[in-house]
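For this depiction, one protein chain was excluded, whereas all remaining protein chains were kept in their positions.
Going by the order they are written in, the chains are A and B; count residues from 1 in each one.
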Amino acid sequence: MAHAHTVKRHKGLMDWLTTVDHKKIAILYLIAGGFFFGIGGIEALLIRVQLAKPMNDFVTAQQFNELITMHGTTMIFLGVMPVIFALMNAVIPLQIGARDVAFPFLNSLGFWTFLFGGLLLNLSWILGGAPDAGWTSYTPLSSTTYSLTHGVDFYTIGLQIAGLGTLIGGINFLATIITMRAPGMSFMRMPMFTWTTFVTSTMILFAFPAITVGLVLLTFDRILGANFFDVAQGGNPVLWQHIFWIFGHPEVYILILPAFGVISEVVSTFSRKRLFGYSSMVFATILIAFLGFMVWAHHMFTTGMGPVANALFSIATMLIAVPTGIKIFNWLFTMWGGQIRFTTANLFASGFIPTFVMGGVTGVMLASAPADYQYHDTYFVVAHFHYVIVGGLVLGLFAGLHYWWPKMFGRVLNEKLGKVEFWTFIIGFHMTFFVQHFLGLIGMQRRVFTYLPNQGFDTMNLVSTIGAFLMGVGVIIFLVNVVLSFRQPKGVAGDVWEDGRTLEWAIASPPPEYNFKQTPLVRGIDAFWKEKMAGNKEMTPAEPVGPIHMPSPTILPFMMSVGLFIAGLGFMFTNDDFGNSVLNFLFGKYIITGLGLAITFGCMLLRSLFDDHGWHIDPDELNDKEVKAS
Amino acid sequence: MTGYTTCLYIPEKKTEKWGRSMMKPWKAVKRLVPLFAGLSLLLSACGREDLSVLRPQGTVAEEQLGLIKLSITIMVAVMLIVFGIAAFVWIKFRRKPGQNEVPKQVEGNFKLEVIWTAIPLVLVLILAVATVQKVFAFGENYSADKNAVKVKVTSHLFWWEFSYPDYGITTAQDLVIPTGKKIALELKTADVLHSFWVPSLAGKTDTNTDGTINNAWIEAKNEGVYLGKCAELCGPSHAFMEFKVKAVSDDEFNAWVDAMKAPAVLPEDPAVAEVFKNQCLTCHAVGDQGGPIGPNLTGIGSRESVASILLNAEGEGNYVGSKPAKDNMKEWLMDPQAVKPGNKMPSPKEDLGLTDDEINAIAQYLADYKLSY
């Protein structure tokens, strides 16, 4: 094994562009996700400023529609999804005792396609106008007849590219969890976050191709003149709604399940108790995922599907309350009889429970179709899904970030500041969204750029706007906390919370490049806790110390994504007249599109022709690093 | 104090009650009954009578509110149980200083797990039964019913067209209906998707394109003017795509139909009439004259608003901030885009070349064009 280090190692920016290390990719996801989350947040604040008083003219009607479209799209696809992927990348290989993911190359490709898709979508702000047909982009409003700018093209093509990244990520985590688990870690010994990642990845695999097709059809309608949604030529706008929500509803569970996983880990750790009802938790997760694919049409109760369909989809939707309830009670009884420590992470997890329950019960209310005829497309719905996505998912993500921050960066976030951040954020959150339930019930429909005075909407809207700014303050405190954390020296204890239960706490913070010097032997659920209870300080190794095989860094994923970005941009402007014969030729004859695709497929060819055998870290070097690390 | 501010206090009252019931859990059930009664009272006091889901004025909206109350009751109960357990756990099982023994690692409890699977299932079933009943009741199609009044609703960017096939009349923006009768609606769109919503009378129905046309019904119990809104994002002026439902007595309704059928009244001044005919009637109609592209203007002076958001002082809705119909009409005609961004009407001044005097005269004529009923 004398051929170690034949691989070129990069430094600085090139290191980040070429990395295939899941821990570094996690950080990339976190930075990019945080960036887009910030953009989406600013959009949210602009929306709330516009709605602070009746007949406000802070933004125009057109700008407002662009803001709400981009706020929704950015937050869901580019804000929270990547942060979820950041946590998955940072934690999953460690939790299952693996040295890396199954496909390090694809992992990097998934990140870069997501990033370039997101950048393409946001380029719309400076290239003629953002999409304006809502994040659902219902046809015919999103057709070229009614949406005149390239906005919706940026939406369809940007999301296709970003969605490709998500799909790749999903496949990667599925394969990783199936094949890369350490010896002894059976499926029913996997930590809950690994389980929810597994189920979420399955949902991604089956949901994302559907929206990809929908987006392709809409792109073809808009650019090639196809007639999928053009009624005059026999098309069917309701078809778009079905395709969108067949993806869209599973997407909701794709978002929330990882948060369930985070909460399970955090609550259990800080109660010093194993997760109550682990098997029923697993069962509930799978059931939610399964039902999640059966209920898409509850977004379409007012579309006119007929009473039979409405009744069936109502009942199916209500049933989801049962497994969700199981989860809630399991968390409460995990804490029951424990020794609860309210760290910032656990505060967020504790705040999650009642907040998410409130979002959940309004969900059941919405499931009742005849009542939904009243709630549908009002602020009641806006309140509901923000309770679920912000009150559920975002609180879960904050809990996860505070919990795993030391593992990712080797530094702890300030606890005092964290508590201020929690209270500001959650009070702001309830202020913003609680009143919106009532706004909906007293007649305020959603997606309105302003409203007439004297309808009883004014006070509650003002309260909502103030709350939104409070949430903004909470996020800024978090950012300050992040900056401060980097002023500490790196390298806290491996089991920094002292009550770590799962494998990631058995190794250094941050972990070395190869994660585990020796693959650990798993002897039960909560493997590390079990060893600690048996009086061991470390995991029992399942193999002798030997050379560790590592994948080589590569720039190809980055280049492939650049290619897709160029191809997408080129395709979008196919029918434009630039008033310049060279540009018209380049875009109109698909030259730019072809060039982009050539880059992408060329990189694939290179990847196939030149095999990556990786490189090895020698055992003596492992011992060196051990010395350096400790 | 108006209804909606009362709404704001609900959460506080709730936590207060909940806090007390936590201290004396055995009294919780006793306390819950008046709480729910109080809650529904509070809810029914919320919002404007002609706009709020919580203050229904028609059969469908009443039954919908019934269902909403049932589900809110169940859900508040669930929330109280969860919040109660959570608060208890958080307080009771905090880690005390110096506490360091390892708590018992409980794997689960089959009995408990069965209970919290079964009870939600039962609650869901209760709601499901009520849901299915109402789904079919509201899905009834009355378009073949002889006693029902049939109305074809066509939505446009950003206005509403109502035609009565049995009477051969078409109007816009104000849907006039008799009280106590079922109104059988057939809803479709002329462009993008919209959604027809009169919160105090009934929930929404989308107006789809040809091929997926919807039917729905409403029924107003009391005379009055109710606010209607578009509830599906349809473009810049989605927020302003409002309409009114005017519920009148049977006699008044018949009188209105007759007045609508009467021959069109044109401006008295022949010069104004000429401009009106050449410029306005290419798209709009009065009586049997003109075109179908824009809103029908027959008797527009009797309507509640101009362009749905400029409220008329003469209207029966008694709106705060309303202005005389003529002023509203003039404001609209001087610059339609300023009132409703993105609307499809050409600017009388910029595009059609009307002078200020002509606009003034036409505004006066339209404001005076009233129907007697």
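Following the convention adopted for this analysis, a residue touches a chain if its C-beta (ideal position, glycine included) is under 8 Å from a C-beta of that chain, and two chains touch if they have at least 3 such contacts.
Everything that follows uses one rule, which is that contacts and distances are computed from a predicted model.
S.K.: According to UniProt, what is the chain that's been left out of this complex called? Choose from "PilN domain-containing protein", "Cytochrome (Ubi)quinol oxidase subunit III", "Iron complex transport system ATP-binding protein" or "Branched-chain amino acid ABC transporter permease".
M.R.: Missing chain, UniProt protein name: "Cytochrome (Ubi)quinol oxidase subunit III".
S.K.: Which visible chains touch the chain that is not shown?
M.R.: When the full complex is considered, the omitted chain touches A.
S.K.: Going by the contact rule already stated, which one of A:17, A:226, A:480 or A:542 would touch the omitted chain in the full complex?
M.R.: A:226
S.K.: From the list A:96, A:130 or A:217, pick the residue that touches the absent chain.
M.R.: Per the contact definition at the top, the residue touching the missing chain is A:217.
S.K.: One chain is left out of this view; which of A:239, A:466 or A:559 touches it in the full complex?
M.R.: Only one listed residue reaches the unshown chain, and that is A:239.
S.K.: Looking at A:35, A:58, A:206 or A:290, which residue reaches the missing chain?
M.R.: Touching the chain that is not displayed is residue A:206.
S.K.: If you put the missing chain back, which residues of chain A would it touch?
M.R.: Against the missing chain, chain A presents residues 3, 6-7, 102-103, 106, 167, 171-172, 174-175, 178-179, 205-210, 212-214, 216-217, 220-221, 224-228, 230, 232-236, 239, 243, 246, 552, 605, 608-613.
The rule we apply is simple: only the chains that are shown with their structure count from here on.
S.K.: Compute the distance, rounded to whole Å, between the mean C-alpha positions of chain A and chain B.
M.R.: 35
S.K.: Write out the stretch or stretches of chain B touching chain A in their complex.
M.R.: Contacts found on chain B: 2-5, 7-8, 11, 43, 46-48, 51-54, 61, 63-64, 67-68, 71-72, 74-75, 78-79, 82-83, 85-86, 89-90, 93-96, 99, 102-109, 112-113, 116-117, 120-121, 123-124, 127-128, 130-132, 134-139, 191-193, 195, 197, 199-200, 202-206, 208-212, 214, 227, 229-239, 309, 319-321, 341-342.
S.K.: Which of the residues in chain A end up touching chain B in this complex?
M.R.: On the chain A side, the touching residues are 60-62, 65, 133-134, 138, 140-141, 146, 231, 236-238, 271-274, 276-280, 302-304, 306-307, 310-311, 314-315, 318-319, 321-322, 325-326, 328-330, 332-333, 335-342, 350, 353-354, 357-358, 361-362, 364-365, 367-374, 376-378, 434-435, 438, 440-443, 445-457, 459-460, 463, 533.
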